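One protein chain is absent from this view; the other protein chains keep their places.
Chain nomenclature is as follows: A and B, assigned in order of appearance, with residue numbering initiated at 1 for each chain independently.
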Amino acid sequence: MMNAKAEAFKDDLAQQPWSLYLTQTRRLTVIELRRNLVSWRASWIYFLAFVPTLIIFIHLLFDSHPQSTMSDDSNVLAGIVQLYYIRLGIFFGCLGIFSRLIRGEMIERSLHFYLLAPVRREILLLSKFIAGSVSALLLFVTAIVADFVLMYAAYGPAGRAYILSATGLAQLEAYVAIAVLACLGYGAVFLLLSMMFRNPTPAAMLVLGWEAINPVMPSLLQKLSVASYLRHMMPVSIAGEGIFALLTVETEPVSGWVAALGLLMLTAVVLIYSCYRIRKLEIRYTTE
Amino acid sequence: MSDRIVFEDVSKFYGEVLGVNRISLSIPPGITTLVGPNGSGKTTLMNLMTGLVQPSSGRISVLGLDPGDATGFFRNVGYCTQFDSFPRGIVGWQFVLDSLMLHGMNKADAYKLTMEALDRAQLGDAAGRQIAGYSKGMRQKIRLAQAIAHHPRVLVLDEPLNGLDPVARAESLALFEELGREGMHLLISSHILDEVDRISDRVVLITGGYLIAEGNIHQVRQEVRDKPMQVLIRCDHPELLASKMFAINHCVEARLHADGRGVFLRTADIDQFYSLLNGIAVEGLVKIESVAPADDDANAIYQYLIGSDGSAS
Partner (left out) sequence: MSVYKHDYRAYTGEVTPLWTRVNVLARYAFSEAWSSKITVTLFTLSLAPIIVFLILIYVANNPIARALITRGNPQAFAIDAKFFLKVIEMQSWCALVVTAWIAPRLISFDLSDNALPILLSHPISRVGYISGKFIALFSSLSAITWFPCLLLFAYQGYSSAEHWTAANLPIAFGLLVGSLIWIAFLSLLGLALSSWVKWRVVATGVIFAAVFVPAGVGGIVTAIMRTKWGFLLNLPFIMSLLWQRLLGAPEFMRSGQSIPTTAIVIMLGLACLLCIAMLNARIRAREVVRG
């Protein structure tokens, strides 16, 4: 019985027009990218991503850089990634980008054009997710790489040597991986929230609160937090101070790979549930 | 593949609000007009048919296809909705092209079909401008172009004449007529009954979410037996004809035409009426030029079955 079902499932998969799905995904992604990145309305996401880069650039131009302050700057950079990008920049950036994908279209009353296209709703959702992720990654990863390079480039040959050293590259790799996972994780969560709630922002603020109180939760519940996974991957650990203490979490040690896999699995589960939700989605603009 | 649009006992409730209730329809190819007052459930019926809303109960199939299978379904169906909004920052031709590209076409074919659709919808130079700057009529046209661009077999049009000027309305009606002649299924909802009436093969009357009547307009009119039918007879002595009809005690109402060369006669039994009229014509006292029903159009049926206040009578 189980074998017959498995066979039927395999046959069904084989019969799907995968090349058409690929074409549609590519096309939808291009349409969304055009709207996410090449638009005056997207300028605020550029601001969120590149404001630290601008500040570091000013620092590079106007401040002196004695060798002794390089480790301090390493801590500052770690703080920027951990406390600014993960908690604020990527959080609010992804909230804006991914909430717009479905809920934004409903507010602007244009989602029906997509639902009336010969595109499976799951393909539509995943394409929009890919487009959102590419937009977020393009901005935030570029910004983090620029931050890293500018921060150390100020130290002349020593700084350049550090950038190209194994330690420097490993640090950069970790920051990029953190940014990628943060974008995917928050992106999936906000995409789902935007389908579940007419105004996803209060729910997103609860997510922000949840991320903040997560360390005091039992171990099992800690696995439901994006930031707790990311913290395990930080190459430089920093202690929160002042207002940032609220945003700093301490979780049980987990290896980087497990953390990355855990977050990817969390993202996959959220996306699968989102696919289920979009199949049931109805166009009722009057309630927006 | 079936050639019908089938609603089987379909109901839709928005929470406690009734959308449509227990609708069963089987619509053959041709032009079908959906008639009903505001809030009667016309748009709900169209949205149900295209999967934009899910039925609370019942089953819908369009040419044997299920809206759940978007890939197959929307290759065959085009829907020109009433929603007057578009994706932000897009120009007319790009809007149609983007939609065609999602069908999996190559760019050259998609471009060719885009131009053809824009031409059919008579959008002209406006196709190169941002949709945000379009007038209401242009937005209606670009929606129509997008709905017909992929050569669907079924075209659903929700109030397609809204916002169009008289010339554009006539052009759109001619296009619908042409598409209907080409064998397409057209389901049109419209308030401009006089104009749609001329091209419709059949009518579906709906009010308060309930189906009131469906079928060929003339047949539906004849089914409404409690309302006497009105016939316009063009002749040389309309007063004489009216008096003869009253003399044999058959007519319930007579009214002279404004130009004095015809008379509107109202009768409760149309078959008997025509047989008596034949007798009068044979007598030769009145020279009859033409006989035409004056109230078996969608407008009259609407008035009789739904009433001007929108409540089914």
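Operating definition for what follows: a residue touches a chain if its C-beta (ideal position, glycine included) is under 8 Å from a C-beta of that chain, and two chains touch if they have at least 3 such contacts.
Computed from a prediction, not measured in an experiment: that's the story for all the values here.
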One chain is left out of this view; which of A:107, A:177 or A:224 touches it in the full complex?
A:107
Contact with the hidden chain, among B:132, B:174, B:248 or B:292, goes to B:132
Taking the full complex into account, find the residue in A:204, A:226 or A:278 that is in contact with the omitted chain.
A:204
Of the residues in chain A, which ones touch the absent chain?
48, 51-52, 55-56, 58-59, 63, 73, 76, 79-80, 83-84, 87-89, 92, 95-96, 99, 103-104, 107, 198-202, 204-205, 242-244
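Here, only the chains that are shown with their structure count from here on.
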Averaging over Cα atoms per chain, report the distance between chain A and chain B in Å.
49
Within the complex, chain B is touched by chain A residues 17, 20, 23-24, 27-28, 31, 35, 39, 41, 105, 108-110, 112-113, 115-121, 279-280, 282-285
Seen from chain B, its contact residues with chain A in the complex are 14, 47, 50-54, 68, 70-75, 79, 81, 83-89, 98-99, 101-104, 146
